[in-house]
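Once you've had a glance at the structure underneath, I'll fire off some questions.
One protein chain omitted, others in place.
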Amino acid sequence: MQPSHLAGVINLDHPGHYIHFHWLLISYGNAIVIGLMVATFVAVLFLPFPGSRLKDSHE
Amino acid sequence: MSKKSFNPDVDVVEWTGTHRPYDIIKEGTIALVVMSLLVVLLSALFSSPDDRPATLRQWSHSDPVDFANTAFSELNGSSGTAGYGQPYNNTPNATQTIGPLALQRWMGVHIPVHPAADFVLATLATLPDSPIISAALQQWKSSSNTAQFTWMENFAKVTPTFSAGALHFPPVDAGPIPVLMSGLTSMARAGSLDQSLLGGGSNYYSTDYTRPLLFLADGNWFSGLAEKQHLAGDQWGMMNETGSYPGQAWLWLYTFWYQVPPFSASENADSLIWGLMMVLTVIMIFVPFIPGVRSIPRRTKVYRLIWRNHYRK
Partner (left out) sequence: MSNATIDRQWTTRLRRRVEGALPPEKLLPDTQPSYVASWIYVFGVATLVALALVTLSGLVLALKGPTWWHVSNVGHFVNSTHLWSVELFFFSMVIHLWGKFFMAAWRGNRSLTWITGGVTFMASIGTAFTGYVSQTNFDSQWIATQAKDGINSTGIGAYFNVLDLGQMLMWHITLLPLAAIALTGLHVILVRKRGVVPPFADEVAA
């Protein structure tokens, strides 16, 4: 199957790489997306929120 | 005794403490700008996948023998579609169940597909000006069920070959079947089969690809293309994508069940997994009412990180 179009700057139109471990088989693409999701969630929990150390200004 | 007791997983003491300025419109605007830039950046960097569709024409050129074998399985009723059952046809004992629930069978035949007639015989009958095909069809129609059965039995034993643009069969007493199979293969190679299988009740317009897709999916060539791209069901195919693109990662849990026992070895995998996912979905939606599950946030104490400034005071 040939792609019908111009690729992006980083060409993903080639057969993907896969992580294979027993029953687990996941493409790098999906693994990166899910990994980023978990990493973002953890980062969000720990990163200080701007202004959170300001004095409360309203009653 | 009039008030029910306070349940920390259900009730709250509404906030009467201090407030801070929070500009939700500004937050939304910044989010819009950031997300728009991200979308443009990701699109320019990675583009999006678009492998051309597979056609019956391509199939009959790339693997004419697989095409002819599949066409014959449609005629003799051994194909996946012919033995599918509801909603396509009434093949007995073909459908999946969830315990005593035979939902698939109960719904009945709503999208009638009869492969021998729809994929082979009626399709060949549309060919104009081909006396050989017409004669073969006439011979098939006018012969008894027993004769048809014997021809199919005999034909099933031979292996066709393909050379010089045509199918070849070893000498076999199979009545008109070799002519019919050669005719359908020529029709596919010419590209006219793709169009003639379209449904939808119009003799011109159609957006219904049920029949050509079922035919395509009955062969080995189509699934071979998909396996090369890690798209098959036992390859977590549902969440994968052609090329190296991320796919529907949000389907991970649904896809996961197909990989593990007892589902991976079950004839009923689809219906069992759909049933399971519906139960899990209901649990997810009704978490606020499920004792135990609704206590997980309080017990895991992740919230102390989220509200750490609040608890520090």
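A and B are the chain letters, set down in written order, and residue numbers restart from 1 in every chain.
Here, a contact is a pair of C-beta atoms (placed from the backbone, for glycine too) under 8 Å apart; a residue touches a chain by one contact, two chains touch by 3 or more.
Owing to the predicted nature of the structure, the values given are computational and were not obtained by experimental measurement.
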{"item": "Which displayed chains the unshown chain touches", "value": "A, B"}
{"item": "Options B:V65, B:L103 or B:V172, residue touching the unrepresented chain", "value": "B:L103"}
{"item": "On subunit B, residues whose C-beta touches the chain left out of the figure", "value": "6, 8-15, 17-25, 27-28, 31-32, 35-36, 38-40, 42-44, 46-54, 84, 86-87, 95-96, 103-104, 106-108, 110-111, 200, 207-210, 213-214, 216-217, 222, 225-226, 231, 233, 237-238, 241-242, 246, 248-251, 268, 270-271, 273-275, 281, 284-289, 294, 296-298, 300, 302-304, 306-307, 309-311"}
{"item": "Residue numbers in subunit A that touch the chain omitted from display", "value": "1, 4-6, 8, 33, 36-37, 40-41, 43-45, 47, 49, 51-52, 56, 58"}
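Keep this in mind: only the chains that are shown with their structure count from here on.
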{"item": "Residues on subunit A engaged by subunit B in the complex (per definition of touch)", "value": "1-18, 23-30, 32-34, 45-46, 51-54, 56-59"}
{"item": "Subunit B residues within the subunit A interface of the complex", "value": "18-21, 43-47, 49-52, 54, 225, 228-230, 235-236, 239-247, 249, 252, 259-260, 264, 302, 305-306, 309"}
